[in-house]
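Complex shown without one protein chain; remaining protein chains in place.
Then we have chain A:
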Amino acid sequence: MKGLFKPKPRTPIDIVRQTRDLLIYFDSSTESRDSKKEEKQMTELCKNIRELKSILYGNSESEPVTEACAQLTQEFFKEDTLRLLINCIPKLNLEARKDATQVVANLQRQPVQSKLIASDYLDKNMDLMDILIVGYENTDMALHYGAMLRECIRHQIVAKYVLNSPHMKNFFDYIQLPNFDIAADAAATFKELMTRHKSTVADFLSKNYEWFFADYNSKLLESSNYITRRLAVKLLGDMLLDRSNSAVMTRYVSSRENLRILMNLLRESSKSIQIEAFHVFKLFAANQNKPADIISIFVANKSKMLRLLDEFKIDKEDEQFEADKAQVMEEIAALEG
């Protein structure tokens, strides 16, 4: 086994331990320290993190070795190394930050005796998620913490924690941060949260329906920011069309206010938004138990809607779209006030 690691006499366990010692050194007070020594220690720390990455991902000479990965992972989570590493990231240079992010990401998926021990660790250290989420407010940390966060919410318990945390509300703002790269990263995390663990999401949505969709509508679907509206309407479609969310969907398409918002999106000049809006709008029309006020909106706007839909063409042929459109038009045409 060791032969595969050629020139490195240190075992994965050694490397984790040394990394941890160095992290503890940097985590403790920083006053009155020999700057030369500090620099040397930092170089050493960065080197160790890179070595961890190389064990987990393999390198040019070798593929990752399952046994080595398992040893590393076990040692890593035996103590509070992850917390130390997360706390230390702002002190690292850019390359080491990226390495550390990749190490943390990989560790989430490393099985030890066919168990994901990262999940157990996080279960007891959920407050780490708070640090990662708030990272979106720090321009320098956002992309690193964001990437780690996305990996952590692959664990269902972690996703559940985040969904039910007070931070959830902040995502509506993070998605619209002025820095595009950060906003887009937050949007990717948000999407992951809202789509990955079906039953958890369904549970969350049914319990938080009121505030969630009120915010979703006003902050995202009616945002002045084009990209926010576009992402939001697409994600809304993904959520509502998911079978596990059928109860939520039924509720959503019974609201007159929601219909109004979707109709506005359908009339946007952006083709991308129109198409995504249609995929949600069709659910209102297809609903076989339309409440009276929904029917009355459809009836009142019947001719306008039919004209709009009739003229609504997408650039390339799509049988499914045409079929959906025909069905929606049929539904609307058949409605009587």
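Please note the rule applied: a contact is a pair of C-beta atoms (placed from the backbone, for glycine too) under 8 Å apart; a residue touches a chain by one contact, two chains touch by 3 or more; residues count from 1.
Everything below uses one rule, namely that contacts and distances are computed from a predicted model.
Which protein name, taken from UniProt, belongs to the chain you can't see among "Protein kinase domain-containing protein", "All trans-polyprenyl-diphosphate synthase PDSS1", "Large ribosomal subunit protein mL53" or "Alkyl transferase"?
Listed in its UniProt record, the absent chain's protein name reads "Protein kinase domain-containing protein".
Where the complex has a chain not shown, which of A:E95, A:D310 or A:E330 is the residue touching it?
A:E95
Could you tell me which of A:T43, A:N59, A:N264 or A:S303 touches the chain that is not displayed?
The one listed residue touching the chain not shown is A:N59.
Which residue, A:S218, A:T250, A:S272 or A:Q327, contacts the hidden chain when the whole complex is considered?
A:S272
For the full complex, which residue in A:E210, A:E317 or A:E336 touches the chain that was left out?
Residue touching the absent chain, from the options given: A:E317.
Please output the residues of chain A touching the missing chain, sorted low to high.
Per the touch rule, chain A residues meeting the hidden chain are 53-54, 56-61, 63-64, 93-95, 98, 102, 105-106, 109, 139-140, 143, 150-151, 178-181, 184-185, 187-188, 192, 225-227, 230-231, 270-272, 316-318.
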